[in-house]
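Missing here: one protein chain of the complex. Every other protein chain is in place.
Chain lettering (A and B) follows the sequence in which the chains are written, and residue indices restart at 1 in each chain.
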Amino acid sequence: MGISSYLQFLISGVTMGSIYGLTALGFTIIFNTTGIINFAQGEFVMLGGILSVFFLKWFDIGLFPSILLAVLATTIIGGVIERFAIRPVKGASVINLIIVTIGVSIFVRGLTMIFLGKDTFSLPHFSGNLPLTFAGVAVMPQSIWILAITLVLLAILRLFFTRTIYGKGMLACSYNRKASSLVGIGVDRMVLFSFLISSLVGAIGGVILTPVTLTSYDVGIMLGLKGFSACIIGGLGNPFGAAAGGVLLGILESLCAGVISSAYKDAFAFFVLLVLLFVKPSGLFGQAKIERV
Amino acid sequence: MKKPARYLFLAIAVVCLSITSAGADDVIKIGAIFSATGPASPLGEAEKNTALLLQEQINAKGGVMGKKLEIIIYDDESSVDKAVSAADKLLKKDNVVAVVGPSTTPNTLAIEAKFEAAAVPLVSCAAGEKIVVPVKKWVFKTPQSDRLAVARILSHLKSRKISKIAIITVSDAYGQGGREMLKALAPKAGIELTADEVYSPKDTDMTVQLTKIKSTNAKAIVSWGTPQTGSAIVAKNRAQLGMSVPLYLSHGVAARKFIELAGSAGEGILLPAGRLIVADEVPAKNPQKALLTKYVKDYETKFKSPVSTFGGHAWDAVMLVVKAIELGKSDKPADIRANLEKIKGFVGTAGVFNFSPEEHNGLNESAFEMVTIQKGDWKIVK
Partner (left out) sequence: MYGFKRDMLAVLGFTFFLLIIPRILGNDYYINTLTLSLTHAIIAVGLNLLMGYAGQVSLGHAAFYGLAAYTSAILTTTYSVPLPLGMMSGILVSGVVALLIGIPTLKLKGHYLAMATLGFGVIVYIFFNETIELTGGPSGFGGISRLQVMGYRFASDISYYYLVAFVLAGVVLLSLNLIHSRIGRALRAIHTSETASQISGIDIAKYKVFVFVLSALFAGVAGVLYVHNIAFVAPGSFGFNFSIELVTMVVLGGMANVWGAVIGACFLSILPEFLRVFENIEIVLYGAILIVFTIFLPEGIAGGITKLFLMMKPKRSDAAGKE
């Protein structure tokens, strides 16, 4: 294998990794404000993709308006989930919170299956489906879209968290909920916001990914798992670490598939994760505040 | 619970049980186990629809031997455990005379022994050769075995003088079947495997595996999967990497869904397929022609979705059981089994079936045509 093969592995790793990163980002945003690992995060990614497909089919309004509509719809669904499933169990134990989000993810997946069917669907590429070739390496225009949109989204979120009053409020919640509440931050509203933002981020991930990968009602499970791993690699609670963790996971996977064995690539990714957990549980980019016994 | 309440409860239970066990003589009950939900649902849904369609059509025409046909369908959710409990229910509660399905190889293998023990025939809709090799007395299957599909591909490769191929298969039961056959049969046909790659059913990107294949000097790629488990992505990624070597896919890809998903990347791919998807093109003198066109029309009108090979497997299974009942004028399980083995020249969607005590699949290589995609439609390769 020549150097161009390795470059090709890297490119496909970064493309998939960006999506893992966006999913991981969604996990972190919710975890920071609520302490919940939202197992339904993968479903937001699924919804973004599959709703775009159906809006395009039903309303015939062109690709981009359908996508916008799908992202909007998913964000609203994210809000509804927070209001009707997460808020009622406020203050429950970690394990009950995990179960609720698992319940939500099964519920959302089931509804999608009933209303949109069990089939697999594709979405057109944003701009052309002919690859650009550099030195024997093929890059799809969609990969560039994915990378660009991910970076822009990260920049916007960074601004949001550091420059706006809502962003700062959410960060405050992540440090200390009670104290935040005492200084007049509406914690409930911040939690709602965190769900809105992470469903938005998830939906965008789904929308930009679907042209490359196809979608169906059950793609959310694996994406959720990978996103969760990316969070841990990057350090739970650090949004940008999570995004970086996603890219790293993507590259790791594709290198393993390319160099070692495609059969064991997922096993290898999780193995590295385990080793990392044992050696440095705070993740590569996390602060070392994890408790060990 | 107070005493009267307990007696009432018991009484109700007894009544319920006696109602369900009361047999009706003018009904023939066939069981069906399909993976209508879960990962194998693209197979199971089409099969379930087909069974419903057939039940309606057969009863509209007066049933089987003047008796009403009732198909009791259970969904195994693509799970082995659920398939086992469904088999128990069909055999012990519903007392069916024969069972069609399950949709997948592991689920079939898991319940085979129950049918041997209960002495009720099972006509599986799964592809794995292990189901009928070695022959089990009570187990039959309708889909063409992987062996036939692989043999068809290999002979096509030879006719094109290709002697080096790379394979990429999905790591589920279906892909495993194809992979084992390819690894066993290719060397015998004098064809060398330069790469043996796999991917998971839910993988979304196969560029890495294809890049690896590209770096070997394979003159063709053979990929085993279904449209929903990666075959469309393999086709797309191959086009994206600008690979020009021919791509052969499995017969499981034979569904309109593949063309929709792969888009322009599907053009020119090759696969062995039953004649169902090319029904329009089958010459009029072919015995399958009339049946195929009718099934395609009926299915697509009723369910508003395109037919797939898998629905065809259920068609064959149900109709074979019906045929066996009519042949022996008996709906006893033992007679159905004996008469299934006597069926010769039965025209089904997958091909012309010829059963015998040694052959419980009944198809040969002639069941396949090599097909390709041209201008967004299936075409027979002449």
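We adopt the following convention: contacts are C-beta pairs under 8 Å (C-beta built on N, C-alpha and C of every residue); 3 or more make two chains touch, one makes a residue touch a chain.
Predicted model only: the values in this text are computed from it and were never measured.
Engineer: Consider the whole complex, including the chain that is not shown, and state which of A:L7, A:A263 or A:L284 touches that chain.
Structural biologist: Once the missing chain is taken into account, the touching residue is A:A263.
Engineer: For a quick check of understanding: of B:S79, B:N339 or B:N361, which residue touches the chain that isn't displayed?
Structural biologist: B:S79
Engineer: If I consider the whole complex, including the chain that's not displayed, which of B:P42, B:P106, B:P143 or B:G311 touches that chain?
Structural biologist: Once the missing chain is taken into account, the touching residue is B:P106.
Engineer: Spell out, residue by residue, where the missing chain touches chain A.
Structural biologist: Within chain A, the residues touching the omitted chain are 31, 37, 85, 88-89, 92-96, 98-100, 102-111, 113-114, 221, 225, 228-229, 232, 236, 263-264, 266-267, 270-271, 273-274, 277-278, 281, 290-293.
Engineer: On chain B, where is the contact patch with the chain that was removed from view?
Structural biologist: Looking at chain B, the ones touching the missing chain are residues 13, 17, 21, 36-37, 74-75, 77-82, 84-85, 88-89, 91-93, 105-106, 109-110, 112-113, 128, 130, 171-173, 175-177, 180, 198.
In the analysis below, only the chains that are shown with their structure count from here on.
Engineer: Between chain A and chain B, tell me the centre distance in angstrom, where each centre is the average of that chain's C-alpha atoms.
Structural biologist: It comes to 36 Å between the two C-alpha centres.
Engineer: Which chain B residues qualify as touching chain A in the complex?
Structural biologist: That would be residues 37, 39, 41-42, 45, 171, 197-200, 202, 204-205, 207-209, 211-212, 214-215, 227-228, 232-233, 240-242, 257, 260-261, 263-264 of chain B.
Engineer: Per the contact definition, I'd like the list of chain A residues that touch chain B in the complex.
Structural biologist: Those in contact with chain B are residues 1-2, 5, 8-9, 11-13, 15-16, 113, 118-122, 129, 131, 133, 138, 140, 209, 212-214, 216, 218-219, 221-222, 254, 257-258, 262-263, 266.
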